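Right, I'll just put the structure down here and ask away after.
What you see is part of a larger complex, with each chain still in position.
Going in written order, the chains are labelled A and B, and every chain counts its residues from 1.
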Amino acid sequence: MPVSETVEISGHLMDTGVLALVLDDVLEYGGDYVIDRFDVGRTAEDESHVVVTVRHDDDESLQRLLMRLQAHGMNAVDPGEAVIRRAERDGVFPDNFYATTNLETVVRLGGHWVPVDSPEMNCGLKVVDSRVQTVPVSDVRAGDQVVCGAAGVKVVLPVHERSTRADSAFAVADSAGHSDQAPASLVRQIAARMREVKDDGGRILWVAGPAVVHTGGCPALVTLVEAGYVDVLFAGNALATRDIEAAMLGRLPAVDLSRAAEVDHGHEHHIRAINAIRKAGSIVGAVEQGLLTSGIMHALVRKGARFVLVGSVRDDGPLPDVHTDVVEGQRAMRMELRGVGLTVMVATRLHSIATGNILPASVPLVCVDINPATVTRLAERVSGHGVGIVTDTGLFLEQLVRELIPSYGAAAVG
Amino acid sequence: MPVSETVEISGHLMDTGVLALVLDDVLEYGGDYVIDRFDVGRTAEDESHVVVTVRHDDDESLQRLLMRLQAHGMNAVDPGEAVIRRAERDGVFPDNFYATTNLETVVRLGGHWVPVDSPEMNCGLKVVDSRVQTVPVSDVRAGDQVVCGAAGVKVVLPVHERSTRADSAFAVADSAGHSDQAPASLVRQIAARMREVKDDGGRILWVAGPAVVHTGGCPALVTLVEAGYVDVLFAGNALATRDIEAAMLGRLPAVDLSRAAEVDHGHEHHIRAINAIRKAGSIVGAVEQGLLTSGIMHALVRKGARFVLVGSVRDDGPLPDVHTDVVEGQRAMRMELRGVGLTVMVATRLHSIATGNILPASVPLVCVDINPATVTRLAERVSGHGVGIVTDTGLFLEQLVRELIPSYGAAAVG
């Protein structure tokens, strides 16, 4: 039986193309639409307002379509109350569960709009007391109160500032990888943003891959750690191993730079480094025992910064600090997101995507990689707050530290 | 105190360049050498024989250098008996443990040369009764008898056949990605090799990523499963999820082909598919309950073929069959290597490298990916038995199945 719902959206619809996306999705999901009302902004400054009635063959299909439209910020005119159902088994959502985006979301409970804590994509929504939390399917437990269907849920789209007339301090590259700005000037803006975040008491999250070591970025990243610009690091076994191997050998191991992003199998030095840290019990133990005296991991330990290492199926070892269970690893990463005001991802695809999966869309994100596909992929995860730079990681870090700490460059030149 | 050892190698040294690699490594490891004897093969058919004395400042450094040279097939003239030490703690090797290659290796115990079972790189060697096994550092247990130093160990280099005069049935692309052969003719050889392996009673191992689904390779791969050309599949959560999602939606979800290798976040369909399988308990359960009725995973279950799914930190869900602990996942993969006569890796970097890490060098390997870096990386893992093809996965699978099952093509055309 055909069912329908009336949805609406306001904003700079004319110059963002969001309406085209919305109508496209209606058709792709097998629905149909009628535009009921279109109050168009007459000038570049005016907002527009659109009201659309969408129809589908059955309620379940309509609910899924409505959830999809929310990802574009198009919500029901009359959303009503949220529908709550009980999870019947551990690790399984009720059938028609609401699947989340990473956008700011509110849920109507008992006549009030309740904001969702720390929005994360591809989760469910769990109601605990009068609060609403995201919960991954692996963490849902029998008896949890789970929001189902699109009723009573609204997504609040971030305000898209047009880049050509933006006067915000933090200019952005758009989601297609286009930019009006050159990398060198973007580095300056990233440095400025990092200072702002620290001045506001925010935390800076770094996600890094082993190419930081291979491209000679260690001294620059160590300097950033020591200066307090790295509050928490997400990485895998490879970055930590290569850093420790280089620190223990006293030099950069010979590697193939062209494939540096993932080379975790130079000769066998790395497996000996891993064994030595395993013997020490942990990275912190190795620092305390005087076994590890330099490098990125050493600097993090000394500075008291946080790190979460999550393993992958291609790892050797791994180091004793590495989470070998990836779901546990995701949980450990989520615990470190509080207060993060900027995320900087350098030279890792796997851990950057993993971080993008759990980050709210509202956290600005910088992604630097020599592979354009990685940069484009991550830039699409955020809504208006992303910068992507395709370049060598070592040169990026060197230039960033010169912007933040002018004496670094002077010393290097002199 | 300077120490030295005399090592030797025989074979077609003149036209393989192996000697240059050996001498390069001596210097890179900080050692020195004197060439004691060089019996040169006078013609293209003759073998050469070289004897070199290598020196280093201390015994530990010399031992490491000797282990390194073994990777090129250069062994001590007088290797002596293996030195065995006891592991003192779980998960930690003795300091000077022998780090393995994936080449055929023999260990001298009690005056006999004992072959190492299923050689795997970056492991230690454990002596159990009179047998020698590889053991990863995570699996070593206190009390295990571990081989230390290079004494009493020899690596048997595979015979390098010159490609220009090879008359073997299975021609190869060399490690630098060069080839005398075009992809279309390589596909024919791969098909021939697959028939041979099956005729000899061997198993064919596939390693596959989600781009198999995105590039339209499902029908071809399903046909190969049904025809018995897929004995075991290694994959991650993404391939299985995308396959199941496509099967349950009844069509290919709309995805961005240019980034298909890792797109696990199309709309939210995939998280609903995962939830449905979790509710069913397992993929086998979903097939038995009639929930999953087509696709690759369905075909594997119906055919009784094996599969090992290992998760990664970027996964949603995951599916109930996925190993979330990567070290457990590696163990499950190792269990499936017995009898494998050919490995085919398509469209996955992470799981292909993971498989390359645990495979003996003697197992021939085919690697197909649209990304040249992935192909090159894998091709370097094997010693003379690898084929790499840079191409679209769907077109490769379609052409492969046409070679193996001519009626497939005929039906599709007609």
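As a convention for this text, a residue touches a chain if its C-beta (ideal position, glycine included) is under 8 Å from a C-beta of that chain, and two chains touch if they have at least 3 such contacts.
Predicted model, so just to flag it, every value in this text is computed and none were measured.
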| item | value |
| --- | --- |
| Identical protein chains across the whole complex (2 displayed) | 4 |
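Rule of thumb we're sticking to: only the chains that are shown with their structure count from here on.
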| item | value |
| --- | --- |
| Gap in Å, rounded to a whole number, between the CA centres of subunit B and subunit A | 32 |
| For the subunit A and subunit B complex, residues of the former touching the latter | 28, 64, 67-68, 89, 91-93, 95, 97, 99, 121-122, 136-138, 236, 254, 258-259, 262, 265, 267-268, 270-272, 274-275, 278-279, 310-318, 320, 324-330, 333, 349-351, 353-354, 357, 373, 376-377 |
